[in-house]
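Every protein chain but one is kept in place in this view of the complex.
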Amino acid sequence: MDFQIYVGIILFLIGTLGFVIRRNIIVCFMCIELMLNSVNLIFVTYSHQLKSAIGLMYAFIIMAVAAAEVAIGLAIIIMIHRLKNTVDMDQLNILKG
Amino acid sequence: MFNYIAAIPLFPAIGALINGILGTRFPKSLVHIIALTAIGSSFALSVKAFFQLLSLPPDQRIIEVTLYQWMASGDFSIDVAFLLDPLSAVMLLVVTGVGFLIHIYSTGYMHHDPSYSRFFTYLNLFVFAMLLLVMGNNFLMMFVGWEGVGLCSYLLIGFWFDDHANASAGKKAFVVNRVGDFGFILGMFMIFIIFGSLKYSDVFSRAESLLPYGGIMATAITLLLFVGATGKSAQIPLYVWLPDAMAGPTPVSALIHAATMVTAGVYMIARCNVLYSLAPFSLGVVATIGALTAIFAASMGLVQRDIKKVLAYSTISQLGYMFLGVGVAAYSAGVFHLMTHAFFKALLFLGAGSVIHAMGGEQDIMNMGGLRKHIPKTFLTFLIGTLAIAGTPGLAGFFSKDEILWQAFSSPHGHPLLWAVAAVAAGMTSFYMFRLTFLTFFGKERMDEHTKHHIHESPNSMVIPLMILAILSVLGGYVGVPEALGGSNHFHHFLDPIIKKVGKAEPHHYSHALEYGLMLTSVAIAVVGFILAYTMYIRRPDLPERLANNFQGLYKLLFNKYYVDEIYEFIFVKGCKNLGTLLWLKFDVPVIDGIVNGVGKVTMYLGENVRKIQTGYIQHYIVGILIGVVVVLGIFIF
Partner (left out) sequence: MITTYISYIFSLLAIVFALSTIFQRNPVYSAASLIVVMIALAVNYLILNAEFIAAIQVIVYAGAIMVLFVFVVMLLNIKEVTKKSEQLSKGRLFGIILSVLFGIQLIVVALSAKTIITKGDILKYAGMDSTRIIGKVLFSDYLLPFEVVSIVLIVGIIGAVVLAKSKE
């Protein structure tokens, strides 16, 4: 099951790429989820390889935290949409300076 | 332990403190009572100390009193300690005695001055500093006193500072002094490096073993110390401040610039006689400069018109004699002349002050004349002073000056040429002093009617010190009558213990006949000077003007003091100013201001540009994170 690690890395890479490329906030957010999932995969792989329960624990907790994060993140996105009526990242530079 | 010796400098210090802080609130009588009590007590204690010293056998006449340890750092430690030995006892008596008389005189002279208390504060402060100088038992204490008297000189010269010229004169005195002090400090450093201590007892006892005879160390130390002496005691080339210092009140000129401060250099050399005896080259330098100064200053005094300026040049010239004396290793002769000079020069200055007081402020002798009928007491004392300084046999100046001349000729470090120069200067001294006397007190009365009306004899507070000093000028020489004339030269024997015999030079043994012959020669020269002055100013008063017209170039040269002040101004003052301006414009403004301003500019520039990183776009921030991660991972991988 060694190759799973490389799968995880590739997924992480794709997630980063997507984040950098896409202009839509929600799709960017989805790429973050993709990155989190890839990390989960790597944790579980190592847990299986090293015969340790820690990896499973981490995966579990990451998932819980990701859930909370998504909830709040989407709420923020909705607020931004209310403010600027757009989800284009290139237009969100209010914090400039 | 608190010995009464420590009280000697303490009283003037307290007097200065009280008068300084509270003096303006006191009535004038209280001010001078405090000041006079202070210095009078010091004088009384000095007398007591002198007699205590006399009670001890000659080779044990050293009393050291340590007050406390001033500083200690590593192997360097200095105590505030006082040394009482024959030399310092002589200086003590001179300083406090003449100082006391001058204080009394000042109560009359400065009576109408609004800054009465300030004057007495400074006078007491000066005496305190001078006492530290002569009583300290290590070089640093001497230096503290040295600087202190320089400071008081500045304060007192510029006493009437509302007039800009007076303030400038004070400034000039201080700055020129400072140049000399630099040499003194370097000398002290060298002493410390070689001896590891600044205490006289440590230095002088080991000097012969640590300094090779005639070696470069001894020469360097003594020359550097002498530089300090040229500044303080107004020798060539640092004498230029003394004539200007006449801008101060006359008692100041008497005390500081005649009797005490300017003699500090002579005292210093006498104290360090061991070091100087180990460096014959330095002795030669001292003697030569002393002789040259004597004749140089005397030549300038020949044509001056201000009564105080004549006396100032006379002081410089007489100081030259003292340095000539110590320069031929006749240390006690130099100190002897110091003492007698204090008497008659103080007398002359105070007398001049009396004349100025009588003339309502006039100082130009060409506007005086025939005053002997109006102010007879002043005239009598002034005449005694003049006779003393000219070297009239029997008066104080004769014995001291003659001893110096004899030593200049006969000492192993002496030279007949030195004697000749000094003898000519003696003739000039006699001439210009009698010129001064004749023009002031004899002859036609050249002042205007208004001034003539107001001529009056000075009050007793001024006249009595004059009379006491006149008595001293007459009798003071008898402590030092040389053996050739049958005396036993008590003064020389008194000071003998502090002079260490060094070196291989054998004193020549001249016959007494030679000594008589030289004595007669110097008396003859003095008489010649008197006759010349008498002829030119009493018999044929038109003669001076005709001579001046015939030798115009020489006259102008002498009258303008050889243009030395102008030369110094051009080379040193303008030079320093130009250098300062150049450094300011070329270095200070562009480089230093540039660096400081540059730091500010760089910060602003950085700020304006780094802030552009914050664009507000999240994706840019992610890219930033990625950069960091890539770099760190890269470092770890490689």
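Note that the chains are named A and B in the order they appear, and that numbering of residues resets to 1 at the start of each chain.
As a convention for this text, a residue touches a chain if its C-beta (ideal position, glycine included) is under 8 Å from a C-beta of that chain, and two chains touch if they have at least 3 such contacts.
Worth saying up front: this structure is predicted, and the values here are computed from it rather than measured.
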In terms of residues, what is the contact footprint of the unshown chain on chain A? 1, 3-7, 9-18, 20-24, 26-27, 29-31, 33-34, 37, 40-41, 44-45, 47-54, 56-57, 59-61, 63-72, 74-79, 81, 87-88
Chain B residues that touch the omitted chain in the full complex: 619-620, 622-623, 626-627, 629-630, 633-634, 637
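Criterion: only the chains that are shown with their structure count from here on.
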Inside the complex, what are the residues of chain A that reach chain B? 16, 19-20, 28, 89-90, 92-97
Which residues of chain B touch chain A in the complex? 611, 614-619, 622-623, 626
